[in-house]
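For subunit A:
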Amino acid sequence: MSAAREQVLSRVRTALGRGEPGDAQVAEIRARIERHPRHIEPVFDEPAPLRFRQKLEAAEASCATLDSLAQVGAEVERYLDQAGVAKRLVVSGDELLQSIDWPASIDVRPWVAGSDERVSLTSAHRGIAETGTLMLLSGENNPTRLNFLPDYHIVVLTADQLVLRMEDAWDSLRSCFGEMPRTVNFISGPSKTADVEQTVEYGAHGPRCLHVILVG
Partner candidate 1 sequence: MQPDSRHFKANAEAALREPRLQAALKQLELGFVAGRQRCYEALPEFESLRDRARDILDHTLENLDAYLVEYESRVIESGGQVHWASTPVQAREIVIDICRAAKARSVIRGKSMVGEEIGINDALEAAGFEVTETDLGEYILQLAGEPPSHIVAPAIHKTREEISDLFFEHHREHGFTQRQTERSALVAEARQVLREKFLGADVGMTGANFLIAETGSNVIVTNEGNGDLSSTLPRVQIVTAAIDKVVPTLEDASLLLRLLGRSATGQEITAYTTFTTGPKRARDADGPGEYHVVLIDNHRSEMLGSELRPMLRCIRCGACMNHCPVYGRVGGHAYGWVYPGPMGSVLTPIMVGLDEAGHLPNACTLNGRCETVCPVKIPLPTLLRSLRRRQHLQRQNSRLARIALSLWTWVALRPRLYQALTRPAMSLLSRLGAKSGSFRRMLLASGWTRVRDLPAPQGSTFQARWQQRQRGRK
Partner candidate 2 sequence: MEIPDTNSPSDQPHVGLFVTCLVDLFRPSVGFAAVELLQRAGCRVTVPRAQTCCGQPAFNSGDDWHAKQIAMQVLDAFEEFDYVVGPSGSCMGTIRCHYPEMFADDSRLLPRFEALCAKSHELVSFLVDVRGVEAVEASFDHCVTYHDSCSALRELGIKAQPRKLLATVAGLHISELQGTDICCGFGGTFCVKYPEISGSMVADKVAAVAASGADTLLSGDLGCLLNLSGKLRREGKSTRVYHVAEVLANMADGKSIGEGDD
């Protein structure tokens, strides 16, 4: 181990007035990590889908609610028409999205390295009602770049993926995967900046528009 490491750690220990942490202390720290206690969580009364939608819209994302996955193709077409962009999109390899029936008018391509990424369609792991936030995980079928490079990012989420708070999303992640994916993106609206005159402009580096399709 490096000399700097020892130096930093020994300075920290001197500052704390003790030597290396004993077994008991380490055990206590690990136990706290293991327990990962939840803290004060804000209460809200609205039903989760309503809250989720309101918060997203407040952050200038758009949101559509559909009854079934079968309607997604038409909704995407409507959205692209309304946005006035070419009907071409890159779809992540997520299973949920493979069953969508696409109208012939949309040019749908699976993502491969080097795709033109003006419009992307991805799924999400969870939606968080408290803040209107999407939780997206990187993986084999889910390149993180699809969440950031396109101008338009469309996300399909089923109602049973909605949770109340970020802490619930962590619980779900722990139980589904047991480990952290390389990247966990919490997305709460389109990309924006207020670096010019403290006034918000959308589409700083990431998507200018975020559209969430909530199914069921």
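Some observations on this one:
Here is the rule we use: contacts are C-beta pairs under 8 Å (C-beta built on N, C-alpha and C of every residue); 3 or more make two chains touch, one makes a residue touch a chain; residues count from 1.
On the choice of candidates, all candidates are chains of the complex that A comes from, given by their letters.
The shown structure was predicted, so the numbers you read here are calculated from the model rather than taken from an experiment.
Subunit A shares a touch in this complex with candidate 1, selected from 1 or 2. Subunit A contributes residues 2, 4-5, 7-9, 11-17, 20-21, 25-26, 29-30, 32-33, 36-43, 55, 59, 93, 111, 113, 131, 133, 138-145, 147-149, 165-167, 170, 180-199, 201, 203-207 to its touches with candidate 1 in the complex.
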